[in-house]
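Note that this complex is displayed minus one protein chain, with the remaining chains in position.
In this document, chain identifiers A and B correspond to the written order of the chains, with residue numbering beginning at 1 in each.
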Amino acid sequence: MAEITREEIIKPENLVYKKTDLLVDRALSYCPGCGHGTVHRMLMEVIEEMDIQSQTIGIAPVGCSVLAYEFLDIDMQQAAHGRAPALATAIKRLMPEKYVFTYQGDGDLAAIGTAETIHACNRGENIVIIFINNGIYGMTGGQMAPTTLPGMKASTCPYGRDTQIMGNPLKITELVATLPGTCYVTRHSVHTPANVRKTKRAIRKAFELSYANKGVSFVEVVSNCNSGWKMTPVQSNKWMEENMFPYYPLGDIKVPTV
Amino acid sequence: MTEEIIIAGFGGQGVLSMGKILAYSGIMQNKEVSWMPSYGPEMRGGTANVTVIVSDERISSPVLNLFDTAIILNQQSMDKFENTVKKGGYLIYDGNGITRHPVRKDINIYRIDAADEASKIGLTKVFNMMVLGGYLKLKPIVSDEYIRKGLEKSLPMRHHSLIPENEKAIEIGKKLIKPVQVL
Partner (left out) sequence: MKELRLMKGNEAIAEAAIRAGADGYFGYPITPQSEILEYLMVQKPYETTGMVVLQAESEVAAINMVYGGASCGKKCWTSSSSPGISLKQEGISYMAGAELPALIVNVVRGGPGLGTIQPSQSDYFQATKGGGHGDYRLLVLAPASVQEMADFVPLAFELAFKYRNPAMILTDGVIGQMMEKVELQEFVPRWTQEEINKISPWATTGKTRDRERNIITSLDLDSNKQERHVLSLERKYKAMEDNEVRFEKIQCDDAEYLLVAFGSSARICQKAVDLARAKGIKVGLLRPITLFPFPKIPLYKLAHQVKGMLTVEMNLGQMVEDVRLAVNGKVKVEHFGRYGGIIPNPEEVVNILETKIIGA
């Protein structure tokens, strides 16, 4: 077989797949195997396909994705821990012609930021909330999160979450679905190609609904944290399917009524 | 000219609005004014008071300890403010509900039974304007013309039809006020 040179490989006609230009050309700070990178990519693909880069303002939280603005080639704000929906509220109200999204983890959205989450959802702000739920505080080193499962180990529940002492995992997605201000509440994952495609479709739908002033679109992505869970990426995905999905079942929780 | 006044009574007696009308009238007559109310829970059903200063000069402290005139509409306020009237100053009070009348001999004391009169002639809503009229009789610091302008400014447009009633009350008040001799 003839040798193929590097130059031949990178010829445009040989291109079969590439990352979107809206992802900045730099290495992600996430652990190998983590779902954040995939969600970032789906998000940017949606923004590219909708051609709304110049109309989009994103908000990074505190957590592993605190530096999301380093990777996403759009105007972004970094919020204090839990406050992203408050920022988004003001941005969208002051610039109603923009697409505004928050990108938050479980600690940010469902613990310290619960009030901001609930009230932005209840007011029906025309924003997109992307919620990454991996049941753990990744960035600070694997502490218990509001969504940590019963019996699941974390550094602040080293013997497993004892719900008698530490309370129950919070199904905040089901909770916000009950509020009149949310129009689309859905739960997905990015651990298989099929799920990735579904997640991307959900993000696109969320952006379209927010622009049509339908209220909050809330997309939860149940994700793994192989570092925090102390597993290999493959093991963590399997563990997620067996343990997380029964508690946090995938699928639409609330869809807009036509 | 600087006139420093405290108006004090129950919440709902129109203490604050009386002060506001006086202050607005002062502005209309190109004077400096300040209006400083008591605020907070004590206003809800309790006592209310307001310090009004009308002056030809820039007003320094809006909060005062001593007053040229105290207008007193209930017993608690009598107890609190009788001794804050400057020597030679004026104390005006409505006798309704007053069980302990003022006793100072170094000030000018006047009584205006506006509450009784107002209920007698069916003008209870403008009872406070009667009291203001009594005060203006003693201290015409703003003229009637500017009182009218003050009413126009401080009453919302939808209440402007009530201005004649307010003016009438002021006139009644002027006649109603009587000096009190402390024995």
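Note that in this section contacts are C-beta pairs under 8 Å (C-beta built on N, C-alpha and C of every residue); 3 or more make two chains touch, one makes a residue touch a chain.
Model, not experiment: these values are computed from the prediction.
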Decide which residue listed in B:46, B:62 or B:164 touches the omitted chain of the complex.
-> B:62
If the hidden chain were put back, which of A:4, A:27, A:94 or A:194 would touch it?
-> A:94
Contacts of chain A with the missing chain: which residues?
-> 53-57, 59-60, 66-67, 69, 73-80, 83, 86-91, 93-95, 98, 115-116, 118-119
Residue ranges of chain B at the interface with the undisplayed chain = 20, 23-24, 27, 32-37, 39-41, 59-66, 153-154
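One rule holds for everything that comes next: only the chains that are shown with their structure count from here on.
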Whole-Å distance, C-alpha centre of chain A to that of chain B, is 64
